[in-house]
Each structure stands twice: as structure tokens, then as C-alpha cells.
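The complex is shown incomplete by one protein chain, all other protein chains being positioned as in the whole.
Then we have subunit A:
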Amino acid sequence: MDHRNNKMGWLFTSPYLLYSLIFFFGPLIWSFFLSVTDWNLIAPTFNLVGIENFANALKSPSVHSAFWVTYKFMIIFVPIVTVLATAVAVLVHGLPRFKSLFLIGFFLPYLSSGVVSSLIAKGLLSYTSPMNVFLRKMGLDIDWLGTPLSALGIVGLILAWKFTGYYALILTSGLESIDKEVYEAAAIDGVTDRQRFWRITLPLLYPSLYTTLILAFGVTFGIFTEVYQLTGGGPNNATNTWQMEIFKQAFTNLQAGYASAVALLASVATFISIFIIRKFLEIWGKRNGWV
């Protein structure tokens, strides 16, 4: 029954093989090469500079900010989106009817373009907006995008708005897979609502929660559009993400060699961070006996 068919196998996978050759291996090798040159994207010539780009990047304040900004966004975005998504999932899951209708409604923000959500945020935060008029009456005049902490918060909130419904969908299907008998048994034992959530729902939800947490952490390493649109990485590099930094160095300052070095550093930081986060989440789950 098990017949080998090398020709067909390679033929059908050839689009991917070709693609990875041109758009993965090629760029990867080129990127390593660029990172040791001083090439500026337009000059006909370049010099090999060894590790100079890396040394400069490690000393650069804007690279330092890119490194830290990622974790600042994590601290803001991940808890907000996780709590909101869990709340939505638990709330919708408990509805006897119209469950899918609500889930689809909550999912809609995920379809937004970062450009559009940034425009809306800018409008809601404009000087003449009802919120700011009200705050000024209370004696508060806040330059939302010009203040480091609130600029971080705004971008974090836009992202949380976008991803809440998507993660809620994942969590709802996790809730659906929990056996109803567990709840019935708990009800007989006279468990309170709070105990029920913390002792039963959350542990049994952990596999889905793990998925959404990994996705959410991943999002923070790829933030670009909202920051590009709203702050340009400012004020004073307070929202300067890796992508923003690499984009600026490569396509505004035209430092292709240097930007490639920064991109390599960004990848290493991303890789190690994700690895540590995964391990941490797994150990956390195991220690609580959830896995």
C-alpha cells in the first residue's frame, strides 16, 4: 500500500522549496554579509568593517530603547489582553443563546488595519475630543502621544483592542472542551463562584491560555504600524520598537549594513526571549499542576 513517489512529492513541494531558496536562504546569507559591511543602500561600493556595526549597535541608545520597549509593551499589552479575552470568553460562554453572534462581534476589531486603528485613536485623543475637553475642564491637559508612559499605554491599548476577540475565540473553544460533569460535581460540593473560576475553570483552561499567551508575547516583538503612524518611535525613543529602529536605519538613514546588524541582534533577542518565556510558562503550569 505504501508506495513511494519521489517525483510527485518533490514536484508538489517545489513551490515552497523555490520560495525558501529565494526568500529565506538567499536573504539570510545576504543579511549576514551586509551586517559586516558599511554599505548605505545606494553607493556603488562598500567596505568590510568586521564587527564594527555590531559594536556600534550595542552602544547605540536607540537600540537600547528598542530592546527595552519590547518588554515594556509586554508588561502593558499581555496582561490587559489576557484579562479582557478571558473575561469575554467566560462571559460569552455562559450565555445560553447568541454565543456565535457575540463571538463574531468581538472578533471584528481583529480585522482592522493598524493604520485605521491609529487614525481612530488619534481622533479620539485629539485636542478637541470630548474626553480631552472634559479632562481640561477638570484641570488636566494631557498630551497623550507626547508623553512616554501614555504613548506606550495608547499603543498597548490599540493592540489589546485588536487581539481581544481573537484570543477570546481561542479561549471559548477551550472552555467548551471542559467536561460539564466537573462543574456539576463542584456544585454538589457547594463550591463558590470565585473558587469555581480559580480552582476549576482556570486550570482546565490552561492549554488554551498557554496558546494565547504565546501569541500575545509574539505580537510584542513585531510592533510597527501603530508606532510608525502615531509616534514615529517617540517621544524620545519611548516607543521605538525593533521594527521601527530597523526601518529607520535602513530606509530613512539608508544604513543597510548597520540596519542588518541591528536586525540580527533583534532576532537573537527575540529568539532567546521567546525561548525563556515558553520555558517559564511551562514551568509555571507544571508547578501549579495544570499540565
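Operating definition for what follows: contacts are C-beta pairs under 8 Å (C-beta built on N, C-alpha and C of every residue); 3 or more make two chains touch, one makes a residue touch a chain; residues count from 1.
Definition applied: contacts and distances are computed from a predicted model.
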Among "Sugar ABC transporter permease", "Spore germination protein YndE", "Probable tRNA sulfurtransferase" or "assimilatory sulfite reductase (NADPH)", the UniProt name of the subunit that does not appear here: "Sugar ABC transporter permease"
Which residue of A:L124, A:I142 or A:I276 touches the chain not shown here: A:L124
Which residue of A:V36, A:A57, A:M74 or A:V88 touches the chain not shown here: A:V88
Candidates A:W68, A:W198 or A:F251 - the one touching the absent chain: A:F251
Residue, one of A:I22, A:I142 or A:V182, that touches the chain absent here: A:I22
Subunit A, residues in touch with the chain not shown (by the definition above): 1-6, 8-13, 15-17, 19-20, 22-24, 26-28, 30-31, 34, 87-88, 91-92, 94-96, 100, 102-121, 123-124, 126, 128-130, 161, 164-165, 169-170, 173-174, 176-177, 208, 221-222, 224-225, 228-229, 242-243, 246-247, 250-251, 256, 259-260, 263-264, 266-267, 270-271, 274
